[in-house]
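With one protein chain withheld, the remaining protein chains of the complex are depicted in position.
All chains are identified by letter, namely A, B, C, D, E and F, in their written order; residue positions are counted from 1 within each chain.
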Amino acid sequence: MSVDMAVKILDESLGKIVLIKLKGSKVIRGNLHGFDQHMNLLLDNSVELLDEGKSNEIGTIVVRGDNVVMISPPPV
Amino acid sequence: MSVDMAVKILDESLGKIVLIKLKGSKVIRGNLHGFDQHMNLLLDNSVELLDEGKSNEIGTIVVRGDNVVMISPPPV
Amino acid sequence: MSVDMAVKILDESLGKIVLIKLKGSKVIRGNLHGFDQHMNLLLDNSVELLDEGKSNEIGTIVVRGDNVVMISPPPV
Amino acid sequence: MSVDMAVKILDESLGKIVLIKLKGSKVIRGNLHGFDQHMNLLLDNSVELLDEGKSNEIGTIVVRGDNVVMISPPPV
Amino acid sequence: MSVDMAVKILDESLGKIVLIKLKGSKVIRGNLHGFDQHMNLLLDNSVELLDEGKSNEIGTIVVRGDNVVMISPPPV
Amino acid sequence: MSVDMAVKILDESLGKIVLIKLKGSKVIRGNLHGFDQHMNLLLDNSVELLDEGKSNEIGTIVVRGDNVVMISPPPV
Partner (left out) sequence: MSVDMAVKILDESLGKIVLIKLKGSKVIRGNLHGFDQHMNLLLDNSVELLDEGKSNEIGTIVVRGDNVVMISPPPV
């Protein structure tokens, strides 16, 4: 498995909905529009998912990669 | 998607209002006047957004990049 | 023991079920489909294991390596 | 916007009063006498600003850059 | 004392029982089967030692080096 | 202001009493006998300053630089 594993997965997810878990239990769902080698992510139509099914629309965001715990790519 | 993703988004946001979420739940809104490759940010007319709709005017600030969790660029 | 210890173990675990413990006590079990030299992991059919035997299916995920505490490879 | 953004702002603030927010909610106000590329700061006539308008004079200090969250340069 | 201190100790401990203390007070005892220059460790027959003399068998594990606080090599 | 700011201040403080604030609110006062480019510090006749004016003599110590928040050099 090569160095480019994360890049490959993120690349295949471009233009699709991903779920991002950040440090501190924050969860974001959005359309992946870009990324770079630091795992910085560009999402649009993003929603912050809160407890009890509530959510908060946050539009377009850049997430700094060092806050990312997990990324769920879209189902194939 | 290239290495320059964050740079491109920040570059397009220069002179516009951005919303910055920092580690420790601090939220800042301000006019983006500059940035560098560490995601250090220069904002002016900044406001720290507090609970219950309160806010605190903090003028011009430099934010150290390693505190940044998310940046919301201005709507297109 | 060489520099490639973690790589060798992860390589032998490809296509098999691994158990991942993350910082903050999160535990994930899934099928290891990829990894890179940062210990970024690609898992599918993943399940987050919760207290009291509960679990939460989370499908395919990329885990950012700097969150990993321990990896249990599959038994030989 | 170049790599030298933070340097330029700090350079223009030399000899002037700046407000520094550190990790852990510490706030320092002082006269900026020096800095380096790690954002290490040399302040004199510094005051630590405490709750309820109290403050604590701490004179000349070197602040280690990795503790800095935000720097407010002096108004133009 | 050379750069290779940790490597030498770990090398002499291969195939023997070591005790590992991790950040967050986790304690693991296991047979050291490998390591690398990041202090990533490969242990088998590992046991997580819990409070009040309880323990939890966790078999073979890879521990990510940046979680390690202390390693007790086997007695000579 | 050059890269050597912290070095210059520390150099001028050699043989004099400095006050060191560490992460986690620890405060140390001691005679600065040495330092290096990581801001590792060698202090002697050190005292840990505790709450309510109490203190604890700790003699000669090496402080690892990444724990340092602020250094107060001696008054000119």
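Convention: contacts are C-beta pairs under 8 Å (C-beta built on N, C-alpha and C of every residue); 3 or more make two chains touch, one makes a residue touch a chain.
The shown structure was predicted, so the numbers you read here are calculated from the model rather than taken from an experiment.
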In subunit E, positions touching the absent partner: 1-6, 8-10, 23, 39, 65-66, 68-73, 75
Interface residues of subunit F (partner: the chain not displayed): 10-11, 14, 22, 24, 26, 34-38, 40, 42, 58-64, 66-67
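Going forward, only the chains that are shown with their structure count from here on.
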Third chains touching both subunit F and subunit D: none
Homomeric contact subunit A-subunit B: same or different residue positions, threshold half: different
Chain centre separation in whole Å, for subunit E relative to subunit B (CA means): 42
Length of the line joining the C-alpha centres of subunit A and subunit E, rounded to whole Å: 34
Whole-Å gap between the CA centroids of subunit C and subunit E: 19
Overlap residues in subunit B, where contacts from two or more other chains coincide: 10, 66
Touch-based graph of the chains, sorted into line, ring, star, complete or other: line
Pairs of chains found to touch, sorted by chain label: A-B, A-C, B-D, C-E, D-F
